[in-house]
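Would you mind keeping the following structure in view while I ask a few things?
Removed from the display is one protein chain of the complex; every other protein chain stays in position.
Should a chain be cited, it is by its letter among A and B, assigned in written order, with residues numbered from 1 in that chain.
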Amino acid sequence: MTNSQALRRESPAVGAARTLVPYVVAVLAAFAAVGILLALMGFDVMRAYATILGTSFRTPNGFVQTLIKWVPLVLQALAFTVPLAAGKFNIGGEGQMIVGGIGAAAVGITFSDLPLPLLLPLVMMAGMAFGALWVLGPAWLLYRFNINEILTTVLMNFVAFQLIDFVATSIWPDPAAGHPTTLPIGAGGKLPLLIAHPPLHSGILIAILAAILVYVYTDRTSAGYELLATGANPRASRVYGIKVRRMFFLSLLIGGALAGLAGAIEVSGVHGRLIEGFHSNFLLLGIIVGLIAKGNNAAVPFVALFIAILEVGASAMQRTMAIPGEMVFIVEALILIFVLLTDVVRRR
Amino acid sequence: MNNEPLLELTGINKSFGPVQALKDISLTLRANEIHGLLGGNGAGKTTLMNVLFGLYKPDSGLIKLRGQPVEINAPRDAIELGIGMVHQHFLQVNDFTVAENIVLGTRLPNRPTMDLSGAVEQITELSIRFGLEVNPKAPIAALPMGVRQRVEILKALYRGVEVLILDEPTTHLTPQEVEMLFQSLQLMVAEGMSVVFITHKLREVMAACHTISVLRDGQRMFTRPRDEVTEEMIVRNMVGGDIALEESLLFSEAPEDERTYDRQAQPVLDIQGMRIDGEATALVDSVSLAVRPGEILGIAGVAGNGQQEMVEGILGIRPIAAGAVLFDGQDVSGAATEHILGLGVAYVPQDRQQDGFLPKASIAQNLILGAQRQQPYSSRRGFMNWKAIYTSARSLIAEYSIRAQDPKEPAANLSGGNIQRAMLARAFSRPIRLLIAHNPTSGLDIPSVEFIYSRILDHRQQGGATLLLSENMDELVLLSDRIAVIYEGRIAGILDRSTFDAYEIGRLMSGANDDD
Partner (left out) sequence: MADTPLINFASLVMMAVVPYLLASQGTMLAGRTGLFIVSQEGVMLVGASVGFLGAYLFDSLAAGMVLAMLAGGLFGVALAYFTTNLKMDQFVIGLALFFLGLGLSSLLFKIVVGVTLQPPIIPTLDRLPIPLLSEIPVLGPILFDQNILVYLSILLSLFLYFFLYKTSTGLSLRAVGENPKAADSLGVSVTRWRYATTIIGSMLMGLAGAYLPMVYTGTYTDGIVRGRGWLAIALTFFGGWSPQGILLGSFFFALVEILALRVQVTDIGLPHQFLRMLPYLATILVMVFAFRRVRAPAFLGQNYDRESRTSS
């Protein structure tokens, strides 16, 4: 291959640039496509994009908003990419996040008198345990009967929507709230603030730690190698002694725990209680992040940051320019499609 | 007999990348004849017929039908010209009936629903006429392989072909079914058709064919009427008298007189009465084999006679129904694959893409598959040592001449030969006692083949045991100390190096002992 021969003589910087170029092209193409749409609708395209990309950096508040969005986003993305490494699709991160939040709230409300050093770890662990629990069914059905995990995980989301409604209206309802909401969790269950103004909770440290641990697991341990090998070729992996069904099961459980952790952090760090709808659209964004990063766990935190910037910018754009925030969702979906297209181009 | 040429192939050339598979081949088919096309693996038989059937586009050459040049770009064109092909692997839709498989893609009257009755009638007529008994309404998945093959032939006859190509048609057949097939073919050529019979089995070609052509290395060695040909002549032309490769390896690295090993030593691998069950019949039955240190035990056999299953049984990938597998005297039957590989077993699978290769991973990641929990690749605590992995990968890439500069390159970029070098590098990258290699050189170019042979012989020199399963007779004769022949899951015979005889091995491979 003459192409790869040319590659070999390059410096690492040029090599890195080469991996980044398709992303840049995809982002530009997506922005261009949506830009045309915006222009046709009579909006000021430049101002819209300046808002989308700039809001996160113009004010401290915008920057903190971005970081707070980044936390559940990166966790949801990892909840998708860990099973993806084994070749399995976890589309149930939404339900796992909700149930993780329920677990966190349950512990935080029930043991509200416990001091922080005890309660906070309990809240976080409950979130992870409940999240993993929510994917246990689909994972077991996959392990035992080889039942398609895409459908079972996604259907569990809809079950979780009802469960949170029940918890927030019937078990620990806050009668003062106009929306299904639970009572606040104990003060000891709340994540301490890193910065007071604008408020930035310490969940970001947990997310960074989780991202590092996932990266170490998938890229630095032999267990993680077996996970990747399973995803790359389950048949060959089995021939060379890897227990692939166990890998499928385990990867889904880890995914569930990560999504559950995202729920616990939202409850403990952002809302201080369980609110119906708190899961927002983090699952979809997480999947987009995971697919754009092509499952590379070292890239996930950075892609997630970029998407968080877009999301914060989009809300600002909706406020100040009356451009529907969904516009940015189109941008994100298009970036994904264009990234996939650059793959096709490179293959030829 | 009519002696007019029905079909003429002239000067056909075809290359796959650097490998020239067909070198200026010409072949003439006549009506009323069964034309046997013989040759070893990679001789170009199937490639030539795939060109004729429109699956491969030739680089150059001319095809003439009844003296008229024709253009064949797709199977559709071939069928329209009256050329049909029965592939070694049947192309059938499993949940259709026999008739549905046969009529697929043809126009049928709809009044108002599809009316199969005419087609069924025609199929029945054809099957009676040519002795190809089938029930058109039977679901095809339930039928034995012999009947499914008749369906493939009927598919071609239903479309009115005049030239029928059969690619290794007896692979899936019992001796009785082979006889019946030959009778059917005689009936076809009696009606003016021409049949091309691709095979590597001497006995069959001598029994059934009117004309015989032998191919070797993409060239046609000769075409003669059956009566003018002797078996010896065919063998000599198939194998070739003066292979430089053979000499270079045999005389420079493993001279004949040095090929000794301790026949009393405890076997590294000892298979005792192994049986592996398939859905209906045993895939492997009563297999007992022992491989000793410093021995290469060759396993000869036509593809699909239980070789793959036997290996998977040894490695613990497939459950063993009866018998035992001993490694260095220890019973490892039923142990996990990971455990067995950890004892010092290396496996080079036949289907390297499916069974041995991680296309999405890097070359380095491929080189440690199966050894990911062993030092120095992994620490005792289970952390990967990528530095050690890359260092080892770099030296393996150099030592095995894998065409890649960096171990981090995606493995998907490697060519078939380089993948196989990587498989071998992986097998020998750690101390091993037993090498299991299945068709290790299929589809490779000469330098790669020679390289792989030298590695296997090195392993033997160092006292390692080798189980070499191959469909390439030259390879087995060249490398093995003993050759066991497998036929329908059983060992049909074992020959010692001093008594190696390609013809005798071929006889055992074709189940000749069953006939007596």
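The working rule: a residue touches a chain if its C-beta (ideal position, glycine included) is under 8 Å from a C-beta of that chain, and two chains touch if they have at least 3 such contacts.
Fair warning: this is a prediction, and the values are worked out from it, not measured in the lab.
Chemist: For the chain that's not shown, point to the residue among B:68, B:113, B:264 or B:498 touching it.
Modeler: Final answer for the missing-chain contact: B:113.
Chemist: Can you say which of A:206, A:288 or A:316 touches the chain missing from this structure?
Modeler: Residue touching the chain left out of view: A:288.
Chemist: Just one of A:52, A:85 or A:327 touches the chain that is missing; which is it?
Modeler: In the complete complex, the chain left out is touched by residue A:327.
Chemist: May I ask you to list the residues on chain A that touch the chain which is not drawn?
Modeler: 41, 89, 91, 137, 141, 145-148, 150-152, 154-159, 162-163, 165-166, 170, 284, 287-288, 291, 322, 324, 326-327, 329-330, 332-334, 336-337, 340-341, 343-344
Chemist: What does the interface between chain B and the hidden chain look like in terms of residue numbers?
Modeler: 74-76, 79, 89, 91-96, 100-101, 103-108, 110, 113-114, 155, 353-354
Convention: only the chains that are shown with their structure count from here on.
Chemist: Give the list of chain A residues in touch with chain B in this complex.
Modeler: 1, 4-5, 8, 219-226, 228-229, 231-233, 235-243
Chemist: Would you tell me which residues of chain B are touching chain A in their complex?
Modeler: It is residues 312, 315, 317, 336-342, 347, 349, 354-361, 365, 368-370, 372-373, 377-378, 382-384, 386, 405-406, 409, 413 of chain B that touch chain A.
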